[in-house]
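Questions regarding the structure given below will be posed in turn.
The complex is shown incomplete by one protein chain, all other protein chains being positioned as in the whole.
Presenting chain A:
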Amino acid sequence: MSDARSRMVARAAQEIAPGMVVNLGIGLPTQVVNHLPADFPVCLHSENGLTGIGAMLPYDEADRNLIDAGGAYVSTIPGSAFFDSAVSFALVRSGRLDLTLLGAFEVARNGDLANWKIPGKFSPGAGGAIELAQKARRVVVMTTHCDRKGNPKLLDACTLPLTARGRVARIYTDMAVVDVTPNGFALRELATGVSVAELRAATGASITIPQSDIPTF
């Protein structure tokens, strides 16, 4: 992982406050746990029916019946619980899920999120992403600022099929921390070595820049 990306993961880990119930999306979001102290008081939720996710296990120590929603072999911790898929999403939809960290293909300046389908190229189904994005109390996106071809992912409006409307509160990228506000994107922090001009050039929508010094991460 690039240095900027690992600093983004470390910075996003600060989203997780003591006592929260949190769902981490597959990929980069899963890695934020590496930046939390081992005794940090948080309840991690997995869609396939687990609260209290323990460490990932190597194959020769794994339990064949115990995976996370991404298919990784995980473990339990003292206090873990198993439940069925209806209970799992009851937790998501009823407001008990404090935070979800998700990946994104596109995020719009009004908080719209597209992260499940690229018509004609990628349509494996949304799994639980729609419920997570629509119902978690706080929805935070972690993504590279641009796609592999260098196209911006932060846009005036999403072009891809939506996962949820107006739900993204904040975006962590390898270039910046950006909030979604009633007035559109607002820069909060810059990655070390990134200039405001570079950020503007890599962003597909206007972005409000603070007058004061901009913190870096």
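Basically, a contact is a pair of C-beta atoms (placed from the backbone, for glycine too) under 8 Å apart; a residue touches a chain by one contact, two chains touch by 3 or more; residues count from 1.
In the analysis below, contacts and distances are computed from a predicted model.
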| item | value |
| --- | --- |
| Chain left out of the displayed complex - its UniProt protein name, from "CoA transferase subunit A", "Transcriptional regulator PadR-like family protein", "ABC transporter substrate-binding protein" or "Autoinducer 2 import system permease protein LsrD" | "CoA transferase subunit A" |
| Residue in contact with the excluded chain [from A:46, A:110 or A:173] | A:46 |
| Contact with the hidden chain (one of A:4, A:56 or A:130) | A:130 |
| Given A:43, A:92, A:155 or A:171, the one touching the chain that is not displayed | A:92 |
| Contacts of chain A with the absent chain, listed as residue ranges | 46-50, 59, 62-69, 71, 73, 82-86, 88-90, 92-93, 117, 123-128, 130-131, 134-135, 161-165 |
